[in-house]
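Only one protein chain is missing from this complex, and each of the others stays in its spot.
Up next is chain A:
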Amino acid sequence: MVPEPEFTSYYGRPVVKPAPWGDDVAIYLFLGGVAGGSALLGLGGQLTGRPTLCRNARLSALTAVSLGAVALVKDLGRPERFLNMLRTFKVTSPMSVGSWILSAFSAGTAVSAVAEIDRLSGMRLPLGPLRTVLQAAEGPAGIEAALFAGPLAAYTAVLLGDTATPTWNAGHEELPFVFVSSAALASAGLAMITTPVAEAAPARKLAALGVVGDVVAMRVMERRMDPVAAEPLHEGKAGAMLKWSERLAVAGGLGALLGGRNRVVAAVSGLALLGASALTRFGVFEAGLESAKDPRYTIEPQKKRLAARRAAGIVDDAITTAK
């Protein structure tokens, strides 16, 4: 029996500091997911002969990743601060790994999307002889972008998990599953809005799979987390956002499955899915920041795990020692 830990703190002041990140970062989490999922849909369209889905997904990927990069740079303050990260590659830093994933993803996405823009504009882009190169490169570029699509959607979960922020860290095992599911359903939702129903069947299926993954991963995560560290996911603004996120996801998923062949239903369901994903990212983001502001979320789970280890006979790994 593990004794209930008592809770004391230093004048109620936080033990850890919250990441100094504003909403820009939450927006980036969302847009990175949309971009990643869209690149996968783009490749699917490319390989299975769905030109409209392919075109729309590629354009969506480029739009989302560009806006996401803008949000990221805005949070850093100056564009060259992003380049500062490309001076080095550090595998211990998810932010460093992520900046390279983002760069590699953007390269392929840009090439394949520019090819689409060129076609849309009736070959009016002033490309000259480069057009042949572009047309030869767009297929491989779509594959390259899709290679980095999953990592783009998942690395942000590692970025949050690899912190001392109690709620994020406690969810580090399942957060990648939540984030890729959220990315899948959001990008599928966007494709359901942009693409006629005739070509959007894969998007509808991906939406349904994403919703199942999202709901299951979120539930498993909450159950496996320390119950105190999980509290911010249920309380206040973050709790409300996550509750609505699940509702919208389920509604959007059902809409896609049952009424997705109707253009209007498909578009409304797509909107619901995009909203669900945005709320998931904002909810998880906000919950983490809240958990860092209250010492209870740091101290109680730590006391509990220390007491549990001691009860299991492990007495040599505490930071506090008698000698």
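Assume a contact is a pair of C-beta atoms (placed from the backbone, for glycine too) under 8 Å apart; a residue touches a chain by one contact, two chains touch by 3 or more; residues count from 1.
Throughout what follows, contacts and distances are computed from a predicted model.
The complex appears with one chain absent; UniProt names that chain "4Fe-4S dicluster domain-containing protein" among the candidates "ABC transporter ATP-binding protein", "Sulfite exporter TauE/SafE family protein", "NADH-quinone oxidoreductase subunit J" or "4Fe-4S dicluster domain-containing protein". One of A:Leu59, A:Ala203, A:Met225 or A:Leu242 touches the chain omitted from the figure, and that residue is A:Ala203. Across A:Lys74, A:Arg119, A:His172 or A:Arg247, the single residue that touches the chain missing here is A:His172.
Within the complete assembly, residues 8-11, 13-21, 36-37, 40-41, 43-44, 47-48, 76-77, 81-82, 84-85, 87-88, 90-96, 98-99, 149-151, 153-155, 157-159, 161-165, 168-169, 172-174, 176-177, 179-181, 183-184, 188, 198, 201-206, 209-210, 213, 292, 295, 298-299, 302-303, 305-306, 310, 315-323 of chain A touch the chain that is not shown.
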